[in-house]
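Of the protein chains in this complex, one is absent; all others appear in place.
And then subunit A:
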Amino acid sequence: MGRLKTIARRTFLIGSAAVAGGVAFGIYAYRKPVENPLLADLPPGAATLNPYVLIDAEGVTLITPRADVGQGAVSIQTYLLAEELDVDPATIRTDFGPASGAYYNGKVAAEGMPLAAWDDGLVARTGRGAGDVIAKFLGLHLTGGSTTVPDSYDKLRAAGASARETLKEAAAQRLGVDRTALRTEDGAVIAPDGTRITYADLATEAATLDPVEAALRDPADWRWLGKPMRRTDIVAKSTGTFRYGGDLVFDGMLHATVVTNPVMGAGLTSMDTGAALAMRGVAAVLPVTDGFAVLADNTWRAMKAARAVVPVWGTATTHAATTDEMWQAHADAMTEANRDSRFADDGDVDAAPGTPLAADYRAPFLHHAPLEPANATVTYTAERTDIWTATQIPTFIRDAVAGITGQDADQVHLHNLASGGSFGHRLEDIWVRQTAEIAMQRPGTPIRMTWSREQDMAHGFLRPMALARGRGTVDAGQVRSFDLSIAAHSVGESQLGRQGLPAAGPDVAIVAAAWDAPYALPDRRVTGYRVPAGVGVSSWRSVGASHNGFFHESLMDELIHAAGADPVEERLRLIHHAPTRQVLETVADMASWDGPLGDGRGRGVAVTFAFGVPCAQVIEVSQTDAGLRLDRLWLAAEVGRVLDPVNIESQLSGGALFGLGHAIGAEITFADHRPEQSNFHDYDSLRLWQVPQVEVRALGTTGEIRGAGEPGLPAAAPALANAIFAATGTRLREMPFAKTMVFA
C-alpha cells in the first residue's frame, strides 16, 4: 500500500499501468470517508453537514467544487443539490469552496485510460472504477474531460439527501417525534402539526449527529431536474453585474501586468525601466520568471508603461524555429522508436484485399483564447497567502504557490472564481505563479495582475498540431480496411510536466476518438506516435478528439466515396455500437438525408464518439459568389439523461460552432521560435454572419449520464470538409480550411 501510494502520488499513470496498480491498492483508502475541509475555516455560528453543505443564520450555502468556465457548472451543481435538499435554487448562495482533495473528480482519471467508453466488459468497468479510486487517493480536485455532471450527478444528490435527512433527525430529536413523521420544504423541516423549523435553526444540532444516509428520489418526482432551468447566473450575466477576476477591487490594491520573453522560457537578461518608472501612476517595475511586471494604479497605465520598458531578452530556445520544421519533426516521428500506442489492431491491414487509397491530414496548433484574458489577484504576507483566480485545478495552484512562497499548503488560500471562458485554458496556471512572484515582492499589498491580449495570445499552451497518415482499401462497393497513424506531442506529458509530475504509459489523447471509434472492419489499425516534446501543449476543448475526429471521419469519407457507397448507409453498416448508429440515423432523419447533393451545394456527415458521447452531424454548404457559405448544421448526440435541455443544446451547439470557427480560420504558427499571432485580428473564430442555422437533438434515451461541453466539437470539422467535397469536389485535408478555400 505505502509504496503504491508513493508511486501514485509521484506519477500520473496516463496509460494501462493505472488499471493494475489502481485496483490492487485503492479499495481500503477509497472507502474511508473524506475529511470535510469546511470544518477548518468554519465561520462563527455556521455548521456543515458534509463537504457540500454549509448552513448559517443567513441560510444555505452550497459548495460547488467544479469550476464554472461558462458551461453552467455552478447552476447545474446547485440544482442537483437543491433537488434533494429542498431549497429554492434561486435563493441559495454558492461557493466554489476551498482547494481540497475532498472534492476529487472520480471521472476524469478514467478518461486517461485506454478503455473505450462503449466497452462494458469487466476489464473496462474495473478500470473505470480504478480511475475513481486513484482520483480520490490523489485528491484530484479538477474540472475537465466533460466530467462535471457525470461526477456530480450522484455525489451532489446524495449530499443533498443526506443533509436533508440529518436535519430532519435533528428536528425529530428536538420535537421528540419520529423522523419519518417529518417532511421538508423550501429550507425548513415541517412537523405534522405544521410547525416550521428552518434549516438554519437546526444546523448546529444536526452537525453533531452522524450523517443519515438516504435513498435518492425517483426522477419521476423531480421538480427542477430534467426541465429547462433558469441558469442561476443568467441575470447577472445579462446586466453586467457578474464579477470576473479582473473586476475585483481590494483596498490598497495595485494593478499589474506582466510581459515575458516572446520566446517562452528564454528569460530576461536585463531591462531599462527608466522611461516606464517616470510615467504617471507607475509604482514599480519588478522582475518575474522569464520577464517583468509593471505595477501601477490603473491597468491601462501598467500596460502602457510596460511598452516603455526596454528589455534585453535571453536567446535560449527550447523548440524548433518555424512551423515547417515542426511539421518535419512530426513526419520524422512516425517510426517504431516513437510508437506510443496501437490500441486497435484487428486483422492484417497490410494484407487487406481491395483497391488502396492513401491520404495525409494536418491539424494546426490552436490557442484556447477565452475572451477573458488571464488574470489573478494575490496578497502575500509571511503568515498567509490569498489567491483569487478562476481555475480548474485549485489544489495544483495552491501547491505551486506554496512552493513559490515557501509556505505550507494550508497557509495558501485559494478563492476560486467563475471564468470568462476556458476551453481548457484554466487548466494552466503560469499567470498565477507570476502574480505570486510579484506579491512576494510587495508583502501586504493585493496585486491584481491582468495579461494584455497580446501577452495572452503569444504565451499559450496550445492544442497540439497533429499529422495523420491514412491508408485503406475498398472492395466490391464497401470499405474493407482502415489504417490510421497519428503523430502529435503528448498533452499529458507536457501538462503534467508543468506541475512537476512525470507521466507514465502511452498517451491515449494522441489517438482518442480514433482507436475507439466504434467501427468494425476485418482489418483495422490505429497507431499513435509521440513527437518528442517541443512547444508546450495543453488540453483544448475535446483534446485529442479535436483533431482525430477530423482525421478519422475524413479518411472514412474518402474511402466511402472511393467505394461508391452512401456516406450514411456505409457508416451504419460498419458501426457496431447501437447508440452511435442511433445518433447517425437520427441526424440523417433531421436533415432528410438523401445523399451528398452536388453542383454548388453539398452535404457532409460525420460521426464521432468522444467522452462517452456518440455525436453525429450533417452540415450543408453552398457555393456563392462571395465564397462558400455554411447554411445548415444538424447535430444529434446521446448524453444519457438530459438534466437541462436548454444548456445541453447550448453546449453541444457551442462545441460544434467553436470547432467550425477554428477549422475554418484559426492557427498558431511559429517563426523565429515565437508565435506569429498576437490578437483576434489574426486569430479569429466564427462571427455571427458565418453561423449556420443550427438544430440540435439530445436523445436522452439510453446510457450513463455524460457531459456535453466537449463531445459536440469533434464531428463538426469533418462534416464541413465532407460537405465542401460534395459541393466543390475539393478534398480539404488540412485545417484551417480558409488556407485553401474562400468562405463567404
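Note that a residue touches a chain if its C-beta (ideal position, glycine included) is under 8 Å from a C-beta of that chain, and two chains touch if they have at least 3 such contacts; residues count from 1.
As a convention for this text, contacts and distances are computed from a predicted model.
Chemist: Using the UniProt record as the reference, specify the protein name of the hidden chain from among "ABC transporter ATP-binding protein", "Isoquinoline 1-oxidoreductase, alpha subunit", "Roadblock/LC7 domain protein" or "Succinate dehydrogenase iron-sulfur subunit".
Modeler: "Isoquinoline 1-oxidoreductase, alpha subunit"
Chemist: Pick out which of A:G654, A:P718 or A:P736 touches the chain that's been left out of the picture.
Modeler: With A:G654, A:P718 or A:P736 as choices, the missing chain is touched by A:G654.
Chemist: Which residue, A:R66, A:H255 or A:R463, contacts the hidden chain when the whole complex is considered?
Modeler: A:H255
Chemist: Tell me which residue among A:R243, A:H576 or A:K739 touches the hidden chain in the full complex.
Modeler: Within the whole complex, the residue contacting the unshown chain is A:R243.
Chemist: Would you mind spotting which of A:A163, A:L686, A:A719 or A:L732 touches the chain that isn't drawn?
Modeler: A:L686
Chemist: Would you indicate which residue among A:G101, A:G421, A:G497 or A:G700 is in contact with the undisplayed chain?
Modeler: A:G421
Chemist: Residues of subunit A in contact with the chain that isn't shown?
Modeler: Contacting residues on subunit A, toward the hidden partner: 69-72, 228, 230-231, 233-244, 246-247, 249, 255, 280, 297-301, 369-373, 418-423, 450, 452-453, 646-647, 650-651, 653-654, 657-658, 661, 679-681, 684-689, 691, 693-694.
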